[in-house]
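Complex shown without one protein chain; remaining protein chains in place.
Each chain gets a letter, A and B, in the order it is written, and its residues are counted from 1.
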Amino acid sequence: VIVLFTNYGENRMQGRKSIITLTTDFGTKDPFAGIVKGVILGINPEAVIVDLAHEVAPQNVLQGAFVLMAGSRWFPQGTVHMAVVDPGVGGKRRPIVIETNTGFFVGPDNGVLSWAVNNTDTSKIVEIKNPAYMNRTISSTFHGRDIFATVSAHLSNGLSISELGPQIDDPVTIQFPKPEQTEGEIHGEVVYIDHFGNLVTNIELPKGSPVNQVVIGKMKITRISKSYDEGRSGELLAIVGSTGYLEISVNLKNAQQEIGARIGQNVLVRL
Amino acid sequence: VIVLFTNYGENRMQGRKSIITLTTDFGTKDPFAGIVKGVILGINPEAVIVDLAHEVAPQNVLQGAFVLMAGSRWFPQGTVHMAVVDPGVGGKRRPIVIETNTGFFVGPDNGVLSWAVNNTDTSKIVEIKNPAYMNRTISSTFHGRDIFATVSAHLSNGLSISELGPQIDDPVTIQFPKPEQTEGEIHGEVVYIDHFGNLVTNIELPKGSPVNQVVIGKMKITRISKSYDEGRSGELLAIVGSTGYLEISVNLKNAQQEIGARIGQNVLVRL
Partner (left out) sequence: VIVLFTNYGENRMQGRKSIITLTTDFGTKDPFAGIVKGVILGINPEAVIVDLAHEVAPQNVLQGAFVLMAGSRWFPQGTVHMAVVDPGVGGKRRPIVIETNTGFFVGPDNGVLSWAVNNTDTSKIVEIKNPAYMNRTISSTFHGRDIFATVSAHLSNGLSISELGPQIDDPVTIQFPKPEQTEGEIHGEVVYIDHFGNLVTNIELPKGSPVNQVVIGKMKITRISKSYDEGRSGELLAIVGSTGYLEISVNLKNAQQEIGARIGQNVLVRL
């Protein structure tokens, strides 16, 4: 008796079930994100492809870095995270892969990957050079399709990153803006503004030190709320957001519109 | 010799192939929807996740209820429908699951689920209380990630809703606005406006009673069209839309822009 079967999609080099996330500035009007998926599925028909966001502002590497950092940490170990916000496409910037204890990060070497790998153990970084894992023809304007999609798909098939090219140790990194802490004060800034208009800061509140005041522009908030609905409709709130950072919100309204805030704006916490 | 093995992904507690739909006001700029998917796939790698809509206007529970009602009915029996339009997140509103003969409805107890279950047989409603089926840390601002995603994933794995918490019988419901019918007249209203600008009303035309006139604002329409292209370009049409309700449209144009309509606007049908 010979029972011969292929355990569909498990533990094979080709067609392995694994997750690939996409973070891009491609938008959704054009077929760009769909094309990336077509290329991936041609190499790994079992890939589970998840959009993290395609609405990063065009060429805004910082915003892409934030979205990838905030999103990638919620995916299972081994996930392949492809991020393409790539103003230097076709030029001298290197295409790279960073392997960490959480998964793989694939994209241009312009810092877009750097915040996501900040709190991980990085085991290896390579420059993608091996044409065997790229499309046959490489355009100078769409490496998302011709290099990053193919490499992500091959990684999801179980390819070792050593096959992709030489190891490097000098990737471009963007410093995540650190708040300054003086006695009794934390000086931070707005680092991201979400779809609801919530202002995400770079401030993590110290445990055990009650907050006296949060100041943004001319507005002062005198306590940290536990939930949005503690405030009256339209009231300015300070709250620890879902990323763990302090956020400024307006109950049932859009804080960005209400107080005219912008990325980089100073936020002061008085303990 | 009998070799009997489990058909990949079917009838297992862990990793069962089943559908989870998402209806939210998260938008697509931020990684929120992607994070929800990462959490789900960490619990059920076989889940098939379908976006119903993430563009519900922020905190607009009525719009979310309509989208969920209109969309959920087209999915196979047993689908898990997660809807998160949740201005009360982190406050006192309960997280709930409604099990019906069509599937599972997971979300905050603020009425967002209520229209979708109107024409189903509800077998059980529970308040989600069991921390075993939530994230280890529960934020006060993102229950979509910390409670509803995890619960939806476990339900898709075959978990009985009884495991989630105590049964309740007093969920918050929103009344679907019913048209008033007097002799020869139906007084309804616009309940939804779609992407094309079509005005969806709450009026179902009675069979066998020919329509004499449809009135909206100062505009009068004297017949029910069978298709958009019966009208000249720019002509105002009354048509039975894909939801079964009477809709006001403008051929090849946007009715909302053309006639300045809004949700709640009166629509009169003279039979």
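Criterion: a contact is a pair of C-beta atoms (placed from the backbone, for glycine too) under 8 Å apart; a residue touches a chain by one contact, two chains touch by 3 or more.
Quantities reported herein were computed from a predicted structural model and do not represent experimental measurements.
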Which residue of A:Asn118, A:Ser139 or A:Ser209 touches the chain not shown here: A:Ser139
Residues in chain B touching the chain absent from view: 1-5, 7-10, 17, 19, 21, 23, 28, 48, 50-55, 67-68, 70-71, 74-76, 79, 194-196, 226-230, 239-242, 247, 252, 254
Missing-chain contacts mapped onto chain A: 1, 3, 5, 8, 25-35, 37-39, 41-42, 45, 49, 58-59, 87-92, 139-142, 145
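Just so we're on the same page, only the chains that are shown with their structure count from here on.
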Inter-chain centre distance, chain A versus chain B - centres from mean C-alpha coordinates, in Å: 29
